[in-house]
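Here is the structure we will look at, set down as C-alpha cells.
Complex shown without one protein chain; remaining protein chains in place.
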Amino acid sequence: MRDVRLLAEPFVPGEYVGPFTNAHPGLGGVCTFVGEVRSDDDVEALELLHYAPMTLAGMEQLADQTIERFGLMSLLIVHRTGVMLPGEPIVLVSAAARHRRGAIDAVDFAMDHLKSDSWFWKREKRGGVWNWIEPRGEDYADISRWG
Amino acid sequence: MRDVRLLAEPFVPGEYVGPFTNAHPGLGGVCTFVGEVRSDDDVEALELLHYAPMTLAGMEQLADQTIERFGLMSLLIVHRTGVMLPGEPIVLVSAAARHRRGAIDAVDFAMDHLKSDSWFWKREKRGGVWNWIEPRGEDYADISRWG
Amino acid sequence: MVRLVFLGKLADLAGVAEREIEAPLDWQGLVDELHGPLRETVMQDRTRIAVNGALLADKAALQARAGDEVALLPPVSGG
Partner (left out) sequence: MVRLVFLGKLADLAGVAEREIEAPLDWQGLVDELHGPLRETVMQDRTRIAVNGALLADKAALQARAGDEVALLPPVSGG
C-alpha cells in the first residue's frame, strides 16, 4: 500500500500513523519519523512552497522507489505545505516491513530524499522578515550515502 | 527525559507515542519503531521471559547510553513480557532529537541492543508445542555495527 | 502565449510569481527576456526548467509553444 499526501493545513501525526499501523497487524515492524518546525532562536514561522504539477508526482515516485528498494509492505508519506508555526509537524514518513532493518532504512532513505530531492522551497520568518533557506551541504551529503 | 517500561499486558503504541511527541513540541524530529509479533507460518503465540532483577535495570542503562551517544532530548522504551499473540506489539522505541539523523540512528541502535543485548528469552508456540528461539547470527552482526 | 512560473526566491527576484510571454520560446529567448539578478540566477546550473511539469535534462534545449507552462526551479530546500 502506498499513501502519499500533500497537506495545506496542520495535521496530527497519530491520526495517520494509528490507522496505518492498525491496517497491517502482524507485519513485523513499523518505523515512523515525524519532523516538526523547530522552536529555534527567533523563528516566528516557516513556509514551504511547492509546484503543484511536480511536487506530489515526485513524492509518489520516491514512495514507489522506497517500497521497491526496501521491500516494504506499505509506506505512508505526509508532507505539509504553506505557513507553519514552531512545533507544527512538517513531515511524516511511516514504513511497514517484515524486518526492522528494512523499515528503519526506508524511513532514513525517504527522509533524505524528501529533504534534498523534492520540489519544496523553504523560507523562514524572523523579526517579521521572510528569508529563503538555501539548501545545506549536509543534505547533499545525506543523499549521497544511498549511491 | 527517559521513560523505560516493562509491561506484562498488551499495549497500544499510540497511547505512549502521542503523549511523548506532544511533550516535546518544536524539538526537531521524533523517530519511532514498533515491533509486532509476526503472523508467520503457523506461530500461535510467542512468549518473552525475563529476569526481574536485571531486565529493567539493563534497559535503563541502554536508554542512558543511547541518550548520551546520540544527544537525544528524550527517549521512550516500552517492552512487553509474557505471552503475546500475532499482531500484538512487542517493543516500542521512540527518540526525540534536534536533527533527524540522531533520532533515526538512536532508534536503530536501541533496537539492535534490545534484540541481542537485553535479558529476554523468547519461545514460540507451533502446533501446540513451545520451542525456545536461539539467538540469530544476524543479531550479533547488527550489534557489531556500532563498534 | 507561454506562461512563466517563478518558484522559490525566483518569484522575489522577478517581482511576480507568474508572467505571460510571447510564444514560441526557446532558451535564448527566455534569457533575453530576463534581467539583472533574476537572469543570473536562472542561468546558474543549479536552476532547472520544467515544461508542463516535465523536467528538462538540458535547459538550453527549451522549446515552448503557445499554451505551455515553463517553470523556473531554483535549488530545493525542503522537508
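The chains carry the letters A, B and C, assigned in the order they are written, with residues numbered from 1 in each.
The rule is short, and it goes like this: contacts are C-beta pairs under 8 Å (C-beta built on N, C-alpha and C of every residue); 3 or more make two chains touch, one makes a residue touch a chain.
The model shown is predicted, which means the values in this text are computed figures rather than measured ones.
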Contact set of the excluded chain (shown chains only): B
Residue among B:V4, B:L27, B:V91 or B:A106 touching the omitted chain: B:V91
Option from B:V4, B:L27, B:M73 or B:L114 whose C-beta touches the chain left out: B:L114
Residue among B:L7, B:A23 or B:L49 touching the omitted chain: B:L49
Contact set of chain B toward the excluded chain (per top definition): 35, 48-49, 51, 53-54, 57, 79, 90-91, 111, 114-123, 132-136, 139
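We take it that only the chains that are shown with their structure count from here on.
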Highest-count interface - the chain pair sharing the most C-beta contacts: A-B
Approximate Å spacing (C-alpha centroids) for the pair chain A, chain B: 24
Distance from the mean Cα position of chain C to that of chain A, given in whole angstrom: 27
Chain B and chain C: spacing of chain centres that average the CA atoms, whole Å: 50
Sites on chain A at which at least two other chains make contact: 35, 111
